[in-house]
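Excluded from the complex is one protein chain; the other protein chains are retained at their positions.
By letter and in written order, the chains are A and B; residue numbering begins at 1 in each of them.
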Amino acid sequence: MSTIAVRKSFLSTVWEYLTTVDHKKIAHLYLGAGGFFFLLGGLEALFIRIQLMKPQNNFVNEQLFNELMTMHGTTMIFLAAMPLLFAYMNAVVPLQIGARDVAFPFLNALGFWLFFWGGIFLNLSWFLGGAPDAGWTSYASLSLASEGHGIDFYTLGIQISGFGTLMSGINFLATIITMRAPGMSFMRMPLFTWTTFIASSLILMAFPPLTISVFYLIFDRLFNSAIFDVTLGGNTIIWEHFFWIFGHPEVYILILPAFGIFSEIIPTFSRKRLFGYSSMVFATILIGFLGFMVWAHHMFTTGLGNVANAIFAVATMAIAVPTGIKIFNWLLTMWGGSIKITVPMIWALGFIPSFVMGGVTGVMQGIAPLDYQLHDTYFIVAHFHYVIIGGVVFAIFAAAHFYWPKMFGKMLSEKLGYVTFAFFFVGFHMTFFVQHFLGLMGMPRRVATFLPGQGLDLYNFISSLGAILMTIGVIVLLVNIVITSMSKQQVANDPWGDGRTIEWALPSPPPYYNFKQLPLVRGQDTWWLEKMEGNKELPPAEPLQDIHMPKGSILPFFIALGLFIAGFGAMYNPLNQVGDGHPMGTVVLIFGLAMTFGTMLLRSLRDDLGYYIPKEELEDDDAKGGKVS
Amino acid sequence: MNLLEQKFTPETWPEHPETYTQEGKNKFIGFWLFLAGETVLFASLFATYLALKDSVPNSDHALAADIYSLELVFIMTAILLTSSLTSVYAIYHMRNYNFKQMQLWFFITVLLGLSFLALEIYEFTHYVYEYSFTFGSSAFSSAYYTLVGTHGAHVCFGLGWITALIIRNQKRGLNLYNAPKYYVASLYWHFIDLVWVFIFSVVYLMGMLG
């Protein structure tokens, strides 16, 4: 193979990914980009912990600390956790429901590119005058007072990537409603599909308030409006309400898919069907519903009044009930099973106690009068890291090992997987367990440093050591991924041997059309059912016929790029409050918007009728053993 | 061979062309979901407006009752409601495979939408020049312009969308590829109309009556 040929194939791979509308390839994109941002956010976390290793440390200055802390939170929530979960949803959900693709493949690609360009936009702030510094919550009085363009990078970046998230949410909802294979009724859907469905409906309901409040902040900072300007009658509490009307469901948008992932892994490696499937489904729905009723528990100290505080306190505690149902259902799934310890399973086993810890401290903070003490201290920092790392990140790591063979046709090394788990698990508890006590001992959160003589030195030091262990764990995972990618293995359809759902009946990775013939679903745990009856494949629901496929397109890339460009135009428009505006800013803004809407128009004018894979070609594939060239 | 490009006659044309194909069904469901999101979006705007509608920096600044003119708003409402009705006619003709009539009624819808937009622009400039009621003059004005302006932007987008559909399909007529597109565009138009009904009552009527 000559170098030219290699380069050519490299370029064509890049082009393939730029134009792809295939959910499996988009999953790769989400995994890659989300993984990149995860490392970035992790690095920021490490710097935070180094700075707080000892009192009055000078590793970073106060301003930089605030920027690191803000970017850590924003990156991890918007650019790492959600996209990584989207990666697995894209990779798995269409397969689990027996569909050839999502309902809107074009929109799927557009959602990714919006997220991607939004994330790049946000992170360019590091090179263009400083990152946002008002925390991921960006409370209005501070974010209006913040100098420079940091906050503008935050608002515009969040807005662009938020549009992408909203589209992906709608897409998954429509996919799950309309694209299920014959026989796949709602109450036969795997739990990961169910949680994706509920999380997507939360996205649909929670992101618009964020969009609006972020627009207000954009307008206030860049176009002179006065929604949050107290001197002109504005009100900053409006931001707090909207942010948390979005922010609290956001937590469930993250944790529900994580629950789904564990609800797949635990039955698989216990070789037993999920205990209490229907109550699991209803608990998921209930959590999603209650998730919208509790936002003001983030604002107990804002001064909303006793009645509001009492109502939101009780509503918050109520969420513990469906969550508890889930925990016990998982335990009872394992009870009486035949538990095989694998890397995904060990993450699931680590998840249960860790998440219970995070859950109970959540209830404690729901007790409003107690929360007056806990709010905005390191106790809350400990709590949400227990929930988000112990729940979401553990799920992301578990799913990485669990679905890697399905996504890439190769198994990640078990040995290195255990090493990662050991370092990360121990490091995680070391970092965050002591933080509960730091908070109780009087350490507020988001402090750039702390003074000696307050009894806070030792626990901060322990916490920072834990962060280093977590870093080692992540590095081992990276090594694992590199080694695995270079190996030449090719795994079978059901590499874990105990797969239960439809995706494990397909080749790893599946052909680009997923199903030659759409499967007939005869019950819950579809593939397990067929295996138990001795069948080697799923029964088809249709005769072999031509398959209609969507065409790839570069347009999503340019629609998103247009908004990226428009973002810069808005930021440097002549009205901006920083005072460095330029008439060219307006021109760039118009150009960017024209690019976006023009590309959309182009998409609308040019028919996209897709293409057909002829029957003969599919039969030909059959002769080659189902593999796609 | 491709179902999407197949030619129909009024007799073979399906009763619900918008949901006849899988793509159409997806569009139909997906668009309703999108409208659910839009509803939450406008609900947020309304909530802010209600919270800030009396928030002005000093007593010199205009309040709702000082500036709104019900006559103008009433005409705007009538125009937009009528445009909703004309888009219903258009969809009626689409169902009957009467392409020319459908195009005509959509065209009338666009004309009505344009006149609504013109009146809205007049209204805004009037406020700015007569009352110094600008985007940044108070929290009230900001909330007002964001709410009504977002609606106006939706009208703009809807007009562009329907116009593009009319022009693009002028030569080739109806098929199962563009029928769902016309249908969701009309759904969108109804939604805009519905939002305006709320703006009319919550912003203007309540503003006038205090």
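One rule holds in what follows: a contact is a pair of C-beta atoms (placed from the backbone, for glycine too) under 8 Å apart; a residue touches a chain by one contact, two chains touch by 3 or more.
Simple rule for what comes next: contacts and distances are computed from a predicted model.
Asks: One chain of this complex is missing from the view, so tell me which of "Chemotaxis protein CheW", "Peptide/nickel transport system permease protein", "Cytochrome c oxidase subunit 2" or "ATP-binding cassette domain-containing protein" is its UniProt name.
Replies: UniProt lists the chain left out of the view as "Cytochrome c oxidase subunit 2".
Asks: Determine which of the presented chains are touched by the chain that is not presented, and list them.
Replies: Even though it is not drawn, that chain still touches A.
Asks: Looking at the whole complex, which of A:G324, A:P495, A:P540 or A:G610 touches the chain that is not displayed?
Replies: With A:G324, A:P495, A:P540 or A:G610 as choices, the missing chain is touched by A:G324.
Asks: Taking the full complex into account, find the residue in A:F59, A:W126 or A:Y139 that is in contact with the omitted chain.
Replies: Answering carefully, the residue with contact to the hidden chain is A:Y139.
Asks: From the list A:S9, A:S185 or A:S338, which touches the chain that is not on show?
Replies: A:S338
Asks: Quick one: which of A:L18, A:I177, A:M441 or A:I554 touches the chain that's been left out?
Replies: Spelled out, the listed residue whose C-beta touches the missing chain is A:M441.
Asks: May I ask you to list the residues on chain A that touch the chain which is not drawn?
Replies: 61-63, 65-66, 133-135, 139, 141-142, 145, 230, 235-237, 270-273, 275-279, 301-303, 305-306, 309-310, 313-314, 317-318, 320-321, 324-325, 327-329, 331-332, 334-341, 349, 352-353, 356-357, 360-361, 363-364, 366-373, 375-377, 422, 426, 429-430, 433-434, 437, 440-442, 444-451, 454-456, 458-459, 462, 532
Going forward, only the chains that are shown with their structure count from here on.
Asks: Please compute the C-alpha centroid of chain A, do the same for chain B, then give the distance between them in whole Å.
Replies: The separation of the two C-alpha centroids amounts to 33 Å.
Asks: Taking the touch rule as given, give the residues of chain A at its contact with chain B in the complex, in rising order.
Replies: 103-104, 107, 166, 170-171, 173-174, 177-179, 204-205, 207-209, 211-213, 215-216, 219-220, 223-227, 229, 231-235, 238, 242, 597, 601, 604-605, 607, 609, 612
Asks: Where on chain B does chain A make contact in their complex?
Replies: 2, 4-5, 22, 25-26, 29-30, 33-34, 36-38, 40-41, 43-45, 48, 51-52, 55-57, 135-143, 145-146, 160-161, 164-165, 168, 177, 181
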